[in-house]
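What you see is the complex with one protein chain gone and the rest in place.
Each chain gets a letter, A, B, C, D and E, in the order it is written, and its residues are counted from 1.
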Amino acid sequence: MIIDILSWVCLTVGGILGIIGAIGIHRFPDFYSRLHAVGIADTLSAILILLGLALQAGLSLAAFKLFLIFVFLFFTSPTASHALASAALHSGLKPKLADDEKKQ
Amino acid sequence: MLGLGLASIALTVFLAIRMNLFDDESYPFHLFSQFPAFFIYILNEIVKANIDVVKRIMKPSSISPQLVDIPVPQKSDLGRVIYANSITLTPGTVSVALSKDTLTIHALTKEASEDLTEGSMAKKIPDVVIKK
Amino acid sequence: MIDLIINIILLTFLAITAIAIIRTTNLFATIMLFGIFSLLSATLFVVMDALDVAFTEAAVGAGISTILMLTTLALTKNHNEKRSHAHRPWLPLAVVTITGMALVYGTLDIPGFGDPAAPANTHVAQYYINNALPETGVPNIVTAVLASYRGFDTLGEVAVIFTAGVAVLLLLGGKPSSPNSNPRTNKKREEDET
Amino acid sequence: MKRNPILRIVAKFLIPLIILFALYVQFHGDFGPGGGFQAGVIFSAALILYALVFGLEAAEKIIPPHILRLLASAGVVLYASVGVVSLFLGANYLDYSVLGSTQIKGQHLGILLVELGVGMTVTAVMLIIFFAFAGRGRP
Amino acid sequence: MFIVVSLAILITMGLALARAIAGPTVYDRIAAVNLFGTKTVLLIAVWAFISNRTDLLDIALVYALINFIGVIAVLKLVTVGDFHSSSVDKIDSAKADTE
Partner (left out) sequence: MDFIISHYNYWIVIFLMMVGLYTVISRGNLIKKIIGLNIFQVSVFFLYISMGTVKDGAAPIITEGVKLYSNPLPHVLILTAIVVGVATTALGLALVVRIKESYGTIEEDEIHEMDHSL
């Protein structure tokens, strides 16, 4: 029972965080800050949803597979974000920085 | 069935050795003892950073994006990679470029970048020296 | 109920993506959208209970075919579609609309989505579902039908894939011919210079 | 020396897992979703990742093109020869029931071999296609 | 309960789709595709529990992998421009030039 409630909380919070992150990619002004919003949906939202599902699954093969998905996301999502940011910086996409605005 | 499983593992190992994939970098078994503590630490950081960025999304005018260089104390490639990926994992900071001893990061707020410059996270990353 | 809702929402996304694909002129963006299109269609296959198909579409559509299109883009070095010539969409649009109307008229007689009594689901499929496990000992009916009942068909498909591989090798395997040896490009170049 | 450490280390970590997963999909296809077609594509995706990160030439050293061509034809031949064997054992072409002591065993063995043939051909053809495209612009 | 989560994921996917269509830069689109892929993985994982078929998690796993490979391929095209050189080397040499 407690596990059920816990997993529901995890799932709901994860879902809401995902939506907030997705709203973030529309509200932030430039690519680099949007990347942070993607980060929310990629990390905590994904972790919470997978955790909520794992609580439902209990100790089984399904939980192990969920753990594997988690490990893959844990390794690939920062790598993809880093590669994306570094590629963008290389191609000459300038980030909007706070200091620039002050100067103007 | 068991035979097929063993054959699969054998083929994988054969290919991986052909690709030169196995060394202390890709599968750092000697770090397993340090892993749980580090994992809990990074999870905690992720939660904190998430709450912060969620607040910023509610009020987008409060962001002050920064592009700063921070020092990387780790000597080995693996340690630097773990550090860079941990920074990227915590929302609010993204590592943009990694060179020999500095890491360029893009931070959503000034506070986040200052935290990293002080290097509180860097101390937590296990610095592994790989025997070559 | 929830499966119908997810189904409808995903289909709507799919339609939106398709429109976006034809409206974008930047080929790079088109390919990105096509990746999303594949991801969406694979999810839809999952929702429609076609696990093996979803598996294939996930690996093929989002992975291999996107990568192949990207390699082509790298080779043709043409990232923008030219649409400057007098654009007359009316004839194709009319053809497409009329064909579409005719097809929609045709669907009015089709049994509804998910109808268990539809002719397609009452014929040979029941035989497979009832007999696949006792006759082949393989619980995954799709694998049983693919490899055993319709093995001949699959042999043909494998031969087609092999032939396509050989054909690609014939087309692209050798060294590219030097551009000067080709009269057409020379012609083009002269026109460009003048 | 591949100097971007992040991509290199993550790729090194992932590639063996992808290969293992592809083989799991190949041999588990009887019981869950999966089979030769899917496994072949996933397997080739692992090698494509290797080619993307470490360069095309390194990937061609792992599986040289002539071996790929051999593998592609060997898959089709394996598939077809399973049918021929069942012909010799007195059944119809591609009727696997006679391959084992019982019908179920025969069918199982036949399906396994056929899926293996499919997997080999699909892996090899996908890699041939990728290598042909990627290597085209090479000076 | 799963219904709410799947709807939330669908909304997220819709917003990511909007960003992928709107652009404006190539990188925004790639980031949106990446987000879309992650959400697809999660949606399929949730669907596995709605329909009570844990086999589906295999498919989610494939997605997680393929999505990563796709993003790396896209970045290789954007940064290097071809597929036959080793991307890491070229990115780094470009960096050495600029520094």
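In the analysis below, a residue touches a chain if its C-beta (ideal position, glycine included) is under 8 Å from a C-beta of that chain, and two chains touch if they have at least 3 such contacts.
Note that the structure is predicted; figures quoted are calculated from it, not measured.
K.L.:
Could you list, sorted by label, every displayed chain in contact with the chain left out?
P.N.:
The omitted chain makes contact with C, D, E across the full complex.
K.L.:
Just checking the interface: what residues of chain C touch the absent partner chain?
P.N.:
4, 7-8, 11-12, 14-15, 18-19, 21-22, 27, 30-31, 34, 37-38, 41, 44-45, 48-53, 56-57, 60-61, 64-65, 68-69, 71-73, 75-76, 78, 81-83, 85, 89, 92-93, 95-97, 99-100, 103-104, 107-108, 110, 112-116, 118, 120-121, 124-125, 128-129, 132-133, 139-142, 145-146, 150, 153-154, 157, 160-161, 164-165, 167-168, 171-172, 176-177, 179, 182-185, 187-189
K.L.:
Which parts of chain D are in contact with the chain that was left out?
P.N.:
31-33, 35, 37, 40-41, 122, 125-126, 129, 132-133, 136
K.L.:
Could you please point out the chain E residues that touch the chain left off the display?
P.N.:
51, 53, 55
Quick note on the criterion: only the chains that are shown with their structure count from here on.
K.L.:
Please find the path from chain C to chain D through touching chains that uses the fewest steps, and give that number.
P.N.:
Each step joins two touching chains, and the minimum needed here is 1.
K.L.:
Please report how many Å separate the Cα centroid of chain B from that of chain D, as a whole number.
P.N.:
Roughly 33 Å, centre to centre.
K.L.:
Would you mind pulling out the distance in Å between where the CA atoms of chain A average out and where those of chain B do?
P.N.:
Between these chains, centre-to-centre, one finds 15 Å.
K.L.:
Pull out every residue in chain E that's touching 2 or more other chains.
P.N.:
Chain E, residues with two or more chain partners: 2, 7, 30, 55-56, 58-59, 61-62, 65-69, 72-73, 82-83, 91, 95.
K.L.:
Can you list the residues of chain D that touch 2 or more other chains?
P.N.:
4, 6-7, 10, 13-14, 25, 32-34, 38, 42, 45, 48, 54, 133-134, 137
K.L.:
Applying the document's contact rule, which stretches of chain C touch chain E when the two form their complex?
P.N.:
On the chain C side, the touching residues are 2-3, 5-6, 9-10, 13, 16-17, 20, 24, 28-29, 32-33, 35-36, 39-40, 42-43, 46-47, 49, 51, 54-55, 58-59, 62-63, 66-67, 70-71, 73-74.
K.L.:
Mind listing the chain E positions that touch chain A in their complex?
P.N.:
The contact residues of chain E facing chain A are 1-2, 4-5, 7-9, 11-12, 15-16, 18-19, 25, 27-28, 30-32, 34-35, 38-39, 41-42, 45-46, 48-49, 54, 57-58, 60-61, 64-65, 67-68, 71-72, 75, 78-79, 91, 94-95, 98.
K.L.:
Which residues of chain A touch chain B in their complex?
P.N.:
Its residues touching chain B are 17, 20-21, 23-24, 27-30, 32-33, 35-37, 39-40, 43-44, 47, 74-75, 77-79, 81-82, 85-86, 89, 95-99.
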